[in-house]
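One chain of protein is taken out of this complex; the other chains stay put.
So, chain A:
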């Protein structure tokens, strides 16, 4: 009997040790999968990766399904200690990556040994990077998703950001996996992180309440990212846009919706937005461009450009097709 117990204890101990220990969480590191869908009726928002494209590549470089749980690192500073052999990949905003102090490249899969220390420095351009592990981090989903939304205290390990000493379990790499090829994404196929982006915007919602002259002004002006930018939304600064309504009956807000409050300064609502609200909206930025916007910070510039529903639909499918057709390069 005592032998069985000690066996169980040993097993428990080894289970705890599979994965990573967070030795430094950095500024804001969050467990994310593709997002929480189907829980709007409880008032729960989507969450999920702010830059869905970089998230996609991190998982693909690890051979994962696209909805696999990874870490979103905001600005940098994350340090993990591996307790098992595994394969990881880091993508997104360029953060200096080291393994045991040695510089390593992002946008490729890396073999990690038990005991290795992975560190991500801070980025000067772009905001968020993604660290995926082959097989994914094993986090219990809440409301069907592991996506962390701090404001709602939902998802992740305990409804919040990663903390020092957190343990992130993942699958142990088998011998067969160990000999597997490693992959990288060709430099030409990697997204560029810049300080200025175009936000293609589908006109909709209360657009009829914005006079033509205001719409023209909206699409021809340059806006700066204000000091208020986060996963919930980006407040912009520039020429004020006026509508002929102050407030509306509270209604559902989609990803990318452009809300114009009374001061006329647009707010683009993103992953962690509230599900309903009462400010008039002129339309919504397409998802691909929301991912780009999420890599901007205070002072960076955006322009809005109108796009028809059909053109947005085409862009969505072209992008999907391009992603599928892009081949990874084997490098071992």
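The criterion applied here is as follows: contacts are C-beta pairs under 8 Å (C-beta built on N, C-alpha and C of every residue); 3 or more make two chains touch, one makes a residue touch a chain; residues count from 1.
In this text, contacts and distances are computed from a predicted model.
S.K.: Look at the options "Sugar ABC transporter permease", "Carboxyltransferase domain-containing protein", "Phenylacetate-CoA oxygenase subunit PaaC" or "1,2-phenylacetyl-CoA epoxidase subunit B" and return the one that UniProt uses as the protein name of the missing chain.
M.R.: Going by its UniProt entry, the chain not pictured is "Carboxyltransferase domain-containing protein".
S.K.: Looking at A:106, A:150 or A:312, which makes contact with the chain not pictured?
M.R.: A:312
S.K.: Tell me which residue among A:157, A:170, A:185 or A:257 touches the hidden chain in the full complex.
M.R.: Answering carefully, the residue with contact to the hidden chain is A:257.
S.K.: Taking the entire complex into account, which one of A:63, A:92 or A:283 touches the absent chain?
M.R.: A:283
S.K.: In the full complex, which of A:107, A:137, A:205 or A:229 touches the chain missing from this view?
M.R.: Of these options, the touching residue for the absent chain is A:205.
S.K.: Where the complex has a chain not shown, which of A:83, A:109 or A:142 is the residue touching it?
M.R.: Looking across A:83, A:109 or A:142, the contact with the absent chain belongs to A:142.
S.K.: Please output the residues of chain A touching the missing chain, sorted low to high.
M.R.: 37-44, 142-143, 151-154, 202-205, 249-257, 274-277, 281, 283-287, 309-310, 312-313, 316-317, 320
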